[in-house]
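Missing here is one protein chain; the remaining ones are kept as they sit in the complex.
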Amino acid sequence: MLPFLKVLARNLRQGPSTDPFPFAPTYTPARFRGRAELDAEQCILCGICRHVCAAGAIQFRAAEDGSGMEFRVWHNSCTYCGLCAHYCPTKAIRMTNDWHLSHKGEDMYSFAETKFVKLGQCAECGATIQPRPAAIVEKLGARYPERFMLCPKCKRETLANHAASRKVIRVEEAR
Amino acid sequence: MSGTYTLPIGPLHVALEEPMYFDIKVKGETVESLGLSAGHVHRGMESLAMQRNYLQNVVLTERVCSLCSNSHPSTYCMAVENLAGIMVPERAQYLRVIADEVKRIASHLFNVGIMAHLVGFDSLFMHAMEVREIMQDVKEGVYGNRMNLGACTIGGVRYDIDAEMNAFIRGKLEELKPHLEEIYGIYTTDPLILKRTTGVGVLPEADARRYGVVGPVARASGIAYDVRKKTPYCTYKELNFDVQWDTKGDVHSRALVRLREAVDSVSLIEQCLEQMPEGPIELERFVEIPEGEAVARSEAPRGELFYYLRSDGSDTPHRLKWRVPTYMNWEALQTMMTGCQVADIPLIVNSIDPCISCTER
Amino acid sequence: MTSFFEATFAMLIFPGGLFALAAGLMLKGVDRKAVARLQRRVGPPLYQPALDVLKLTVKETLIPHTANELAFKLAPVLGLSGVLLTAAVMPIGGVWNGVTGMKDLLVLLYLLPLPAMALMIAGSASSSPYGALGFSREMVVMFAYEMPLIASFLAVAVRVGGTGGSMFALDSIINYQMAHGPMIFDPIMLPAFIAMLLFIPGTMGAGLFDIPEAEPEVIEGPLLEYSGPLLAMFQLMSAVKLVVVVELVVALFMPNGLGGNVLVNLVWHLFKCLALMLVAVTVFRASTGRLRLEQGFTFFVKYTSPLALASLGLAYMLR
Amino acid sequence: MNEIAKQALESALTKALGPDSVFWNKDLNGNSFGWVRLADNDGLARAAAALAGVSARLMVITAYRVDKYANYPGREIAYHFDLDGTVVTVTASLPTDEDTIPSITRWFQNADWHEREFMELYDIKVTGHPNPVRLFLDANVEQGALDRLVPLSTMMNGACTKTLWEKVYAGTEMPDWAKGAQ
Partner (left out) sequence: MLNKFINKIAPRSPWLYRLNAGSCNGCDVELATVALIPRYDVERLGCKYCGSPRHADIVLISGPLTSRVRDKVLRVYDEIPHPKVTLACGACPVSGGVYRDSYTVNSPIDQYIPIDVVVPGCPPRPHAIIEGVALALEIWRKRLEEGTCSRS
């Protein structure tokens, strides 16, 4: 008559199913999307993370001396959607599975991940260019690594020199 | 106590998950009329959608509502794909169905669980929610969040299901199946549930058509309309399932329709895991969205979800409009509630599976 | 003079007063823990209800400006002192025979509805629509369960026999059972016992009968507007009421002690109370939900009252 | 399977609006969508009556501004109907000087909320509506919230209130983009 009594009896037999947290540690799935983390060494400042961030949690700020950009994820605006990590071309942003984020109210505006991303330097003239971390060099600059590390101006010059030298060779061959 | 008086319910009422204001005229314990005042969760999301770019809108639409939070981005992506003529890889389509059905099981179990809570049957509520946790584990384990999966993106999905995840999901489904059956048995035979819910909040078919209700509410009133069958999307054409419907149109039959759909969803996920072909899960590169208009529809847990997209060729939608299932079902409460008892009000409201944040956007 | 001391002792220390408060809070604690276990939860510690009450005493008391302040404040005082008084006159088999001059079922009949009355006053004093709805529900439910209560009282009294006032005397009920064995084993009285088993959740508002304070419908009804110490008083009232109600059923149907040792008898009495509560309140509320108001009313009229009346009729015929 | 519904819609709309009034296309899943552009807004009543006649169901009404891509400034209102799985969108135009549209609640009772919604969001007047009160917007929000063009500063990515970012960057120099935010 009361089908539910069976469930109750089983519950009693099986004992509590309560997770011991907070008195003991609990499980966290590996894929859990928690606090976002930036590996400043990998960042190329392409800005796609800021472009896809629906909550506007990711912001950049130029350093006063122009040596780099300050990257900031404000965790209290972040929606932990993971789009930034998904679209990051160098996988510099990563969603860790850290969810221990509760904090006191007075810290709510400063609760952010702040990393300083140094701008790259042209191997030739020393002008600031986009950062050129190893990951991106391997991916995009693999064919001409030395040229990839140059600023646009120096790159133009090397290209022109290169073409000129090729022309010279060709002229010599023709001869 | 026999005179007519007004019983305000809401906006911050314990029986409602969300703020909604009901102005209910009561005579003794009987409801005479009902007035609705909405807008407490109106967050102006349609205007936000017009300020965000297409990719940001995937996340924004997911936050329309957390209970059908996968249907929104997937239908939005479908609208964008229809407009741009993007063909989603087949594996991604299967993965989208899996995400949708996982959410459906969790959403339906939540609804029937809350129903038990509203009749004061807290043990059954806890049992249903505990069973729902199995699905929550799947969501957290596979997608990384218990509510907002973030599974879809334009042109595909973001999460693949490898062999290990496949086994994990199958294990969880095996664990779920006997529980679902048992819960269905309890809801069909428990005397208290029967006493409280049968014949309550009846919506006859004619009224259901007049109000244009959708989803389990329509199906429990004899309208066997399921978008997954009527206009198949993703891979529903290749999957084997029935439209669950009923003719009684009361609170109880709505709950049963939901439970049967949850059982179907388990089988749908299993079929997907079985049939899923190998291949890419996402487009290689992002496609430009041309100017034009497109419509996409899907069957969210609460019923037909509709997206209309108007693009002007820029990287933000010119107009993105969506109509959620609950939007159509609210007005039907007028018919369901007239003449019911005060004790039945929360039950009836819950039986349309109200999603206020969906409705008001 | 002795009777004055006796009455004071009964009211303040035992079996009313401190004892009843302690027993009530303990029973509540066991109830919550047991329900938690039935629902696969760990549950709160046993002393949680006591903690709740202590905490409420440091909270602010807010009184809605539309409320009738005097009635609003008086209601919990009335309710708590009412149940404490009831607890004081309750006899405990083999331990305590009740206060001289008040050993009467009819006294109980007047004292038992006091907590419900207090809630009604609270509901109407707080002047919220939910309070009003809780008020009318409380009244309907009270009507429903008073009937089987009176019938059961009469059945027991008739079974005990005697004439006039003596048939309602609590001593004679206890003495009768000491001599003839507890009523619970008397087949004639079994229906009345079952009726009283249903009366317990009815008056405690548990399971099927959680109607006046239904959370999703009337948001805890009359208690909606209460806070702080006044709410604590209602909590205590409810705890003591639980003791009183189970003690009543124990006294009417199974007051027998275990020999002459007072302490052993007291423990045995508490054990019986606990067992009765676990059956009639804990398991009952864990395995059912709540009925609609008119369904709850019909339930009492259709099932509970006839049971009690059957015992009464049989007892009368077999006098 | 949907051919029957498509035929029914086609013939009903042809009768109401004249031949070749519907343009059909299919999505990638092979489902049919019909598109109707009303020549004049009197056609709306005729189309609504015809669609109600074949017991189509009103799904949603979308209003939007068109001045960004059309040749004329103003608004358009798209009425989306469904008949057994086939969707037809009937679009009416409201050029700038026009802001009135007849209500279709006579044929579709459930148009009630949709019409109230675009009344408040786009400041369009609906004639013959049974209950023209606000639906979602609070009284302190100005009528026609979506009708106004969104200022460019808030269109910028990460646009948010200045005070908020002042707090986040408390004590340090604000980034340039944040200074520009309203």
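We just call them A, B, C and D in the order they show up, numbering each chain from 1.
Simple rule for what comes next: a residue touches a chain if its C-beta (ideal position, glycine included) is under 8 Å from a C-beta of that chain, and two chains touch if they have at least 3 such contacts.
In this text the structure is predicted, and so the values were computed from the model without any measurement.
Q: In the full complex, which of B:22, B:54, B:76 or B:125 touches the chain missing from this view?
A: Considering the complete complex, B:125 is the one touching the chain left out.
Q: Using the touch definition up top, pick the residue from C:231, C:245, C:293 or C:312 that touches the left-out chain.
A: Of the listed residues, the one touching the omitted chain is C:231.
Q: Could you tell which one of B:82, B:148, B:271 or B:351 touches the chain left off the display?
A: Missing-chain contact among the listed residues: B:148.
Q: So which bits of chain A touch the chain we can't see?
A: So the residues of chain A touching the unseen chain are 16-19, 21-22, 26, 32, 54-57, 74-81, 99-105, 107-108, 111.
Q: To test your reading of the contact rule: which positions on chain C touch the chain that is missing from view?
A: Where chain C meets the chain not shown: residues 32, 36, 39-45, 48, 51-52, 54-55, 57-62, 215-216, 219-220, 223-228, 231.
Q: Using the document's contact rule, name the residues of chain B that touch the chain not shown here.
A: 11-12, 14, 17-19, 39-45, 47-48, 51, 59-60, 63-67, 69, 110, 117, 122, 125-126, 129-130, 133, 136, 140, 145-148, 355-357
By our rule, only the chains that are shown with their structure count from here on.
Q: Please compute the C-alpha centroid of chain B, do the same for chain D, then give the distance between them in whole Å.
A: Centres of chain B and chain D (C-alpha means) sit 23 Å apart.
Q: Can you compute the centre-to-centre distance for chain B and chain C, using the mean CA position of each chain? Integer Å is fine.
A: For chain B versus chain C, the centre distance works out to 45 Å.
Q: Give me the residue numbers in chain B that touch at least two other chains, ranges are fine.
A: Within chain B, residues 53, 56, 123-124, 127, 130 contact more than one other chain.
Q: Could you pull out the residues of chain C that touch at least 2 other chains?
A: 38-41, 286-288
Q: Please give the residue numbers of chain B that touch chain A in the complex, ascending.
A: Listed in rising order, the residues of chain B that touch chain A are 52-53, 55-60, 62-63, 123-124, 127, 130, 140-145, 148, 150, 153, 158-159, 182, 185-186, 189-191.
Q: Provide the residue numbers of chain B that touch chain D in the complex, in ascending order.
A: 38-39, 42, 44, 46-47, 50-51, 53, 56, 81-82, 85, 87, 209-212, 227, 230-234, 237, 291, 293-297, 304, 306, 308, 310, 312-313, 316, 318-319, 321, 323, 327-328, 330-331, 360-361
Q: Which part of chain C faces chain A closely enough to touch in the complex?
A: Residue list for chain C touching chain A: 36-43, 283, 286-288.
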